[in-house]
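Reviewing the structure listed below.
As you look at this complex, bear in mind that one protein chain is not there, while each of the others sits in place.
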Amino acid sequence: MADPARPIIQIRNVSKRFGRVTAVDDVSLDINAGEFFVLLGPSGCGKTTLLRMIAGFELPSEGQILIDGQDMAGIPPNRRPVNMVFQSYAVFPHMRVADNVAYGLKIAGVKGGEARDRVAEALDLVKLGGFESRMPDQMSGGQRQRVALARSLVMRPKVLLLDEPLSALDAKLRAQMQFELSELQEKVGITFVTVTHDQDEALSMACRIAVINKGDVAQLATPSDLYEYPANRFVADFVGSVNIFEGKLSLDEPDRAAIDCTGLGKVYLNHGVTGPHGANVWVALRPEKIYLHVPGVGKAVKAAGEDAPEGHNFARGTIKGMRYLGDITLFDIELETGARIRVSRPNLSRRDQEDFTWGDKVSMHWRADSPVVLLG
Amino acid sequence: MARFARPSRAPLEYSRTLWMRLWVGAVMLFLYAPLIVLVIFSFNDSKRNVVWRGFTTRYYEKALGNDQLVEALFNSLTIAALATIVSLALGAVAAVMLWRFRFPLKGTVDGTISLPIIVPEICLGVAFLMFFARVGWPTDLVWPFNLGAITIAHITFCFPFVTMVVRSRLASFNREQEEAAKDLGASEWQMFRDVLIPHIRPALVAGALLSFTLSLDDFVITYFTSGPDTITFPVKVYSMVRFSVTPEVNAASTLLIVLTVILTFIALKLQGVKAIAETH
Partner (left out) sequence: MTGQDWKTNRRVFAAVSLPTLFWIILFFLLPMAIVWLYSFGENRGLTDIEISGTLDNYKRATEWLYLTIFGKSFAVAALVTLICLIVGFPVAMAITFANEKWRPWLLLGIMLPFWTNLLIRTYALMMLLGTQGFANKGLGALWEGTSWLKVLAGLQPLPTWEPVPLLFNNFAVVFGLVYVHLPFMVLPLYAALDRLDRSLIEASLDLGAGHFRTIMRIVVPLAAPGIVAGVMITLIPALGAYLTPDLMGGTDSQMIANVIERQFKKANDWPFGAALSFLLIYAMFILIALQSMRRKVPEAH
């Protein structure tokens, strides 16, 4: 694999306007050689426009895009060292699989044995060996996607762009393809840039993720940093599910902090926040980071009750709703303040889901380093 | 007996109801009976098309021995072939223009291209008669250049049909295929050749078939543009029908019907029944 710090794509202050609508707003980011990079965001956030500008199908209104150090301004898509896997796959319906894959080679003037070898190699890579003479309409959606992949990979591009590659597949196949795409990327060592609106897809495949919101980069981070240390409410809310409470910073020291939340009461942290005193902040708490138990039972209560300020935070509530999902159960709990909080609980044994039911009074506690304080 | 009265069928299988079947059968009979009778009587050994007097092929011999008729048929086929080739090129190019580009006065251009379809044949015929008279189009050219005027007229009313058919096919083109081709290194021209033309091929086949038959079929416009040396098949048959109804006309007509059926089946072989049906 190439040196991970070497940027292969440099996007510098790129904006794109369609009439009065700004699709991409002054974005700058570097994509490193050999990484699996994901552009994640809701539909219409500008992520696809960004991808299409890298491919050359849209021209930036402002700014500069460099691929491998070379400015791409004025270079049409057919002369860029990148290839794209389209959302609809765009497999040519009138060509056999082998002809589809060989198309780019033929145009590049690669002929005869070398072309045949490279086509066979690409098809093997996507596990379609033996499908050479099939027509696209005799294949499933997943297989067509593999054809599209092979067709791009055979060109040995510097960067492979994938536009919502898994959106047209059913849930099971999607999960399988997530693994296969990561595996493939490692094997070929080509930089992958994928656009998706699906956070699971992004988290499971990416080296780094850029979350895009309203044409701007909301956060650029590794999957675990993105999930555990979201930079703002948009990212916290968009990636995974989260409880967000508004509050005021009442205590802020290097090793501890406290926030007065309107719905949740006082929330203690075992680290500093370095925000202005009395400022409006938001506390984000993931549902799976909250322990749930029957009031007054077990050592968890003891722990929570005894060292609440320094150790765990503590709250009480009533179960108002339950959704059994098999691996976990989701609880919708009304706090004593009347606010609602979502808690998830793994079903570690077969009968775990029977522990609680509608209307039960419950206690909750969570570690002092679990909440994330967001300033914006 | 009850089974006949109400065959079991799903609610939406309207075509399985008895009266629907009778209706469709009657319409098909209405459409085909005259043609079938015409074909049968082309083999009738009688000067009049009334009573069956035995099988003969002598009217085919007579029709094929009629130099004027054969020449007219040959003229018609030549004109149809030329008109089809030019109409296909012109029609496809116009369709691509209207589908691909935004340009000033697009609505007007779009409307004008479809006008020859709407303007009554008789008016178009009159227009060409006056046009060729006015510009002094030479009428004494050698074959096949003497067919130029008729061919030009035919192209004018054929190519808008090609445009229509190709354009509706283009509407279903996945633009990502165009981008995929360019992404893989294809130039504009290579993209046209490798992706766009294969996509519109069924429409081109349908358009070719349509142009060929429209051209072969046309009487009115040709009637106004043809001279004494440029008789086409329909014009010749017209004068024969006016003069008298003979089995010779039946024989000639049968030959043309057979030609139509063969053309249709070639198109079917190339594209399948469904594709042809859907382009209309």
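Residue numbering begins at 1 within each chain, and the chains themselves are lettered A and B in the order written.
Rule of thumb we're sticking to: a residue touches a chain if its C-beta (ideal position, glycine included) is under 8 Å from a C-beta of that chain, and two chains touch if they have at least 3 such contacts.
Since we're looking at a predicted model, the values are computed, not measured.
Taking the complete complex into account, the chain left out of view touches B. Hidden from this view is one chain, which touches chain B at 11-15, 20-21, 23-24, 27-28, 30-35, 37-38, 41, 48-50, 89-90, 93-94, 96-97, 99-103, 109, 112-113, 115-116, 118-124, 126-131, 134, 152-153, 155-156, 159, 175, 188, 209, 213, 216-217, 219-220, 224, 233-234, 237-238, 241-242, 245, 249-250, 253, 256-257, 260-261, 263-264, 268, 273-274, 276-277, 280.
Basically, only the chains that are shown with their structure count from here on.
The centroid of the Cα atoms in chain A and the matching centroid in chain B are 57 Å apart. Across the complex, chain A is touched by residues 174, 176-177, 179-187, 190, 194-195, 198-199, 201 of chain B. By the touch criterion stated above, chain A contacts chain B in their complex at residues 55, 57, 76-79, 82-84, 86-88, 90, 92-94, 103-104, 107-108, 148, 151-152, 155.
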